[in-house]
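One protein chain is absent from this view; the other protein chains keep their places.
Letters A and B mark the chains in the order given here, with residues in each chain numbered from 1 onward.
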Amino acid sequence: MEKKNNPVAEGIISKEEFTQNWLRFLTEFLSGSKGFYILLLLSGLIVLIAAMFGVNAMYVGYSHVYGIYREIPWGILISGYVFFVVTSTGLCIISSIGHVFGVKSLIPIAKRSVYLSVVTLLAGFMVIFFDVENPFRMAIWNALSPNPTSNIWWMGTLYGAYLVFMTIEFLLLLIAKYRYAMVAGLLGLISGVAAHSNLGAVFGMLHGREFWYGPYMPIYFIASAAASGCTAIIFFTYLGYRIRNERFDKPMELALQAVGKLWALLLAVLMFFVTWKVITGFAGAEGKVLAIREWLFGKYAINFWFFEVFLGLVAPFFLLLVSRFRNLNQMFVASLLAFIGIFFMRVDLVVIGQIVSHFFEYKVTDFPVILTYKPTLHEIMLIIGACAFCIFSFLIGEKVFKGHHTEIH
Amino acid sequence: MNWKEFFKNLKTEEEGCVPDETKREFLKIGLIITGVAAGGSLLNVVSVVAEGLATSEELHKEYPYKPHYSMVFRVDRCIDCERCVEACRQTNNVPEYGWRTKILERVDTKAVDQQRQFMPILCNHCNNPPCVRACPTKATYKDKQTGIVKMASYKCIGCKTCMVACPYDARYFNEEKRAIDKCDFCWESRLSKGMKITACAEACPAGVRIFGDLSDPNSEVYKIVHQMGKAVWVLKPETGAKPNVFYTIG
Partner (left out) sequence: MKRIIILASTLILGLSGLVLSEITEEGVKYQESEEAGGPEIVYTKPVKGVLFSHKLHVKELGLPCESCHTAIFEMEAFKSQRNPDFNMDSLYKGKYCGACHNGQTAFASNTKCATCHVGVKGLERLKKKAQAVEKK
């Protein structure tokens, strides 16, 4: 196992150091095994195919190839965006416990988490790029004509800042400038949490959508982010070590244990949140009751009970307990199940908020009380492509940064 | 609506339980609560309700827009001839896949006598518009002069947040304009060119659509809305959007 040497000198990185690092990364990348390049090629290919679907969708017009329509304008692409940025924010939150707030036991997972928080955020941006109708106008008018009452504006701006801070933090970690990295990490954490709670508020401040309206959304999003962060850390750290055929060293084992325990706690919190969301929902306005009924007992019942509750919350929770936070194989399986469950949580979150017809109380024949949405191949391919991008970047990261090993100082 | 106005409106909304004083003021002007069968509930016109028979200057203070464009529907007269829909489509180049105004068909087989009613819908040009609050680039905004919720199409990024925010399904994405489109009370096509009435209101043969200035006591809109003992309602008032489009019978 190789360890990076810590330069003692502070200050800006010198030109020689910069080129040295780049050359090192390049040589690492070029010295991979056959398996590495095959996996890379495969995932890269999937990204390309997904991009083709995306470009085709832009050319033909989204209304013709996506399942969304006037009454349900947000579909699984929005869910996908939420899924990836939730994971990104979560990775930032959990890793900041270690290297921003100085909890030493979580330091070993920090570098990989910061790297992946950037990767998953970019994946989220890629997905949203193919949902927004005029993506190239975003940068211009978000800057020239900002609306401070718009949660979307705040989220976009803050995630932009967050991306910058997290990238800087990772680069600083690479060249072992730990004190500067801590500052960048703190700024990243603040902007990330602010951005993410605004994403929750995008839904929570819409009084016309009973299923979403209320203070619950921003709060739930942050708790969910933390849980997703733990999921991602266990998932990717385990994979990272397995594909490099490396044994876990003691500090890493302890770090994963700590993350596992934190995750179990957060799962309990989420189960508590979901329970009360459902119970209070039944006492809510009719629009909310209709949505919750459809969610629990209607077309989305399988999504809810099997994917969200069982795969996303209950099974990982019990697997974690069974593993006593020591059996990393079981914890990995828990994280795999949880990822699938969490994706369905995002889908249900976005779709069910829109399925109750605007005019359900008026007994109209023009719309059914409960609307339907079905994702199309284009939308599904874009999600798969974003996942493939994460795998692709993850593989490169593992190789080039030699397993993201960290000195504990 | 700017930042300050947004918070001011929030505060008046927060008073969930309508105080007795406000209720009495409502009743003075004659805006009474209707039954559920009529398809609506209590309405809240503007944040502060003018008292009874105020003079026009006082009224103008309460209605900040001049003219305060508004529309009233007399739904018992609607016969779904859809001339309004066609007129709107032609006047405003509304594509086939979208609509700016629509006629909903309400059917209640349990109803006595008449079991069908037609209900026109369009953008309500709300006084507390959720779409304007939510738009990241101010591509949609409430006009300070007329109160019309307008589109600055060139700024629209197509995020569709306004579509999700609107409680009334009033918005759709127009592929030709590459922006969200919706009813603008024919501002661009007619009102800005000196015409006094929207295409749909002009086309209606049955006198369903009354378009006018809510702040002008001589306008038909004002007269209908401010009438003792007349049932007038708005759609989905619980969303707090304070719609500017009213529904009545007779």
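The working rule: a residue touches a chain if its C-beta (ideal position, glycine included) is under 8 Å from a C-beta of that chain, and two chains touch if they have at least 3 such contacts.
Remember, it's a predicted structure, so these values are computed and weren't measured experimentally.
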Neighbours of the unshown chain, displayed set only, are B
Per the touch definition above, residue among B:I103, B:A179 or B:V221 touching the missing chain
B:I103
Which of B:Y63, B:W99 or B:F118 contacts the chain that the document leaves out:
B:F118
Residue-wise, where is chain B in contact with the chain that is not depicted?
76-83, 103, 105, 113-114, 116-118, 205-206
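Definition applied: only the chains that are shown with their structure count from here on.
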Averaging over Cα atoms per chain, report the distance between chain A and chain B in Å.
40
Chain A residues touching chain B - in the complex, by the definition given at the top
61, 63, 70-71, 73-74, 132-135, 137-138, 141-142, 145-153, 156, 202, 205-209, 285, 354, 358-359, 361-366
Within the complex, chain A is touched by chain B residues 1, 3, 6, 39, 97-98, 102, 104-108, 119, 121, 130, 133-139, 155-161, 163-169, 171-173, 175, 178-179, 236, 238-241
